[in-house]
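Note that one protein chain is taken out, while the other chains of the complex remain in position.
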Amino acid sequence: MSVLVKTTINGDAVEFVCPPEETLLDVLRNRLGLTGAKEGCGTGDCGACSVILDGRLVCSCLVLGAEMDGKSLETIEGMANGTTLHPLQQHFIEGAALQCGICTPGFLMAAQALLRKNANPSEEEIRFGLAGNLCRCTGYDKIVRAVQAAAKDMRSA
Amino acid sequence: MPLDTSFTNQTFKQVGTRPLRPDGVDKVTGRAKYGADFNAPGQLVGLVLRSPHAHARIKKIDTSKAEKLPGVKAVITSADLPDLTAGDKGMFAILENCMARGKVFYDGHAVAAVAAVDAATAKAALKLIKVDYQVLPHVTDVDEAMKPSAPVLHDHVFTRGVEPKPAKPSNIAMRSEYGHGDVEAGFKQADVVVSRSYKTEQTHQGYIEPHACVANVGPDGQGELWVCTQGHFVYRNQCAQLLGMDASKLRVTASEIGGGFGGKTHVWTEPVALALSRKANRPVKLVMTREEVFRASGPTSATSIDVKIGARKDGTIVAAEAELRYTCGPYYGDWAELGAKTAFACYDLKNVKTVGFDVLVNRPKVAAYRAPSAPMAAFAVESLIDELAHKIGMDALDFRIKNAAKQGTRSSYGPVYGPIGIGPTLEAARKHPHMKAPLGKNQGRGMACGFWFNFGGQTCSSINIGMDGSVTLTVGTIDVGGSRASLSLIAAEELGVSYEHIRCNIGDTGTLGHNDMTDGSRGTFSSGMATVFAARNAIGVMRERAAKMWDIPVDDVIWEDGHAKAKGANQGNLAPLSLAEIAAESGNTGGPIAGHNETVADGAGVSFATHICDIEVDSETGAARVKRYTVIQDAGKAVHPTYVEGQYQGGAAQGIGWALNEEYVYGKDGRLQNAGFLDYRIPVCSDLPMIDTQILEIPNPNHPYGVRGVGETSIVPPLAAVANALSNAAGVRLTHVPMSPPRVLKAIKGKSK
Partner (left out) sequence: MRYESPGTTKDAISLLSREKGKAFILAGGTDLLVKMKSGVLEPDLVVDIKRIKGILDIRKSTSGFVIGAGVPCAALNEDKALLKAWPGVVEAANLIGSKQVQGRCTMAGNLCNASPAADSVPALVAAGAKVVISGPKGSRKLAVEDVPTGVGRTALKKGEFITAIELPKKPARTSDAYLRFIPRTEMDIAVVSAGVSLTLNAKGVITAARVTLGAVAPTVLLVKEAAKAIIGSTLDEAAKARLAAAATGACRPIDDKRGTVEYRKDVAGVLARRAAEIAYARAGGN
């Protein structure tokens, strides 16, 4: 029996109906047209589907859509402020922190969560903070540097 | 075909700068559409039923119950994909790999597929398909598969490359041999001869995006395929052939691709999706799960390699030989042959011989993985080179420099080298601060070299000048990591307009002639070449239009800095016409302005790299951590240096993962035990240090800008660089990749006994 869920996504009130076993990731991608979260594994091992749920970074493949009632969700689609990219987004482009880009939304969500907790992370803290996100293209070097650069900008803003 | 000699000292205005990539905003906002992000109205969900057995005869498949399940719109087996390959063995292997025919050859081999109204129905339908298997003995290890006692996969495979033809079928699909000189005589001149055997385990490309497509075929025989691929023209040709369609009737649109590394160079589930769609007369979306990606796509070869090298006390290598045994999965491939060709390519050798054996086993069909087959061969050879240098008492870097190939060297695989970068990368390594940096406790340093051919291939690009003077560049090679930026730079350089006025699109198969796929590091090399010539073609048209506007002979019009300029004494007063001004008048001067180029991009320059690696080992647990890593590689000409660095870093990271932890683990039952990112351990962010890069530019004489492919070579040295560093740190030679903690600890404990 499907469930009706009323939730908030990127500040907007959203309602959807989904089967109880459906994951949040499938709800986002297949019901709400929010395909920024990617399915790289479906088992919480790659981080490509990362979103921020009530302030906590989670894999949307490991959350049921049914759990979302009354919750507040942030996804990559809500990261930019209107036409202004978030400093992380800007530095990812400028620093070539993406090649194929499939992991990028997940990394940006994870980096966002990291910088909210720690505005001035060390390289090691960044590396461990982003260890739940797999990237197969970049070797992580330019991702770490982009997060460092964005953090610096955000501290001086 | 050297174009001219001016390639060596060209100056560029835009090529070599680092503008923002044109697809950046889409990719940081989640808007970019990848394979699984596309949906068609009325689409069905496709799922594939896969074999749980490593080797079995399919006695019967009963799909009747699945077909009757409400919501199921099509069920197919190999009967729905008749053999239309007309004796093309390569295509038949692809067909049989897409859907087993009579026998399954590996755990995960597809046996049937369904299309249903939703995922839950499709899942239920898969459970209703009854497959009656007769399980057969299997073999997954390369050396075991070569034994006469091994179960033979195909009774029609007789070893190629052996005279006379063997009397019995075997799993050895091919023997290949390369080299020159007389190795026996060479070894007799040696003061020191070393030899060793090595093993490497099977790895997967590990792209984060699983294979995904939406297929749509109507009863009118026309079709559309939206798919993540490294080569949509290749996918079109293969799918059209396997489905019996005219290639022109199938339009393939490439999505953004979430990584490929060689793993998306031929079709897997796409013909299945098309066959389902044809049968259901509805669009079908088929997305692999991660488990399916590991069990049934990719991977690279597992190998077993023997190497022997002899040298004189002065450090001259006098003879080198290797036997390389590579798994192919169940179908013939030239993987060992590529290993045999690349093994000694870095060195100038008088006597060299390599023999490759391509071996069939009950594992997934091997696919290309970034410089396919070269990393394993380099692991074995570069490990032994290090050992030999130690034995002679020579510095491993000096030893390599002394024996490095150079311009004029006859390579171990045949051709004579033009200008190449192995010597310069080694010299750069000698000067690099990394080589002199002090090492900490339990740390070791290693280095290794690597080679890759690079490819060119068929390529076709178009430039269309808009009425407003903006430029649309349409290319047919997939952008796997920033090539749209590089190609836009090249178009901007030629046309003399700013990078911002160029929009580079990947055309669908309806918009351009055939393009080979993005493999062999050819994207920027070949499409770059075609773009240069397409731009020059368009410039020719614009010069004609300017001549018409001015009413002067076209020979009196030159193109400079984005403008047509009149030259000669008689034309001095004519103000230059900008590209935009010429474009605005195109309606009055002959119509739309475009330039094209269709070419076989010959002359991809070979590429070399030298890597330096520092490792720290925990001698109580066998854990190894890379502490510092440096990549030095020849790019010919770095069009967009930032993305060249990215290729160097990414290849190095993949190689480090391969060296330390990645491997397919099979049970005794021939089933894959680690089909997921949890236990197939690709490096995570905290596993790696920053990866330093140094780009050398030794221009490729066969490319108008001197460009060489840069994508692949960087994965070749790391296995050996890590092995040499780790062996130095642990004080014991490691010969089995991955050098996982249990293997390292065992080696350390063995040493003290």
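Each chain carries a letter (A and B) given by its place in the written order, and its residues are counted from 1.
In the analysis below, a residue touches a chain if its C-beta (ideal position, glycine included) is under 8 Å from a C-beta of that chain, and two chains touch if they have at least 3 such contacts.
Note that the coordinates shown come from a computational prediction; the quantities given were computed from them, not determined experimentally.
One of A:9, A:28 or A:66 touches the chain omitted from the figure, and that residue is A:66. The residue from A:9, A:32, A:57 or A:143 that touches the chain not shown here is A:57.
The hidden chain makes contact, of the residues A:9, A:73 or A:113, with A:113. Looking at chain B, the residues touching the absent chain are 123, 291, 620-623, 625, 660-661, 665, 673-674, 677-679, 681, 683-684, 686-687, 740-742, 745-746, 749. Where chain A meets the omitted chain, the residues involved are 1, 3, 19-21, 23, 42-45, 47, 50, 53, 56-59, 61-64, 66-67, 69, 110, 113-114, 128-129, 131-133.
In this text, only the chains that are shown with their structure count from here on.
Averaging Cα coordinates per chain places chain A and chain B 29 Å apart. By the touch criterion stated above, chain B contacts chain A in their complex at residues 20-21, 23-25, 27-34, 36-37, 120, 205-210, 256-259, 261, 287, 289-290, 480-482, 642-643, 645-646, 649-654, 676-678, 682-686, 688, 690-691. By the touch rule above, chain A contacts chain B in their complex via residues 19, 29, 34-43, 45-46, 48, 75-77, 79-80, 85, 89, 92-96, 98-105, 108, 123-124, 126-128, 130-145.
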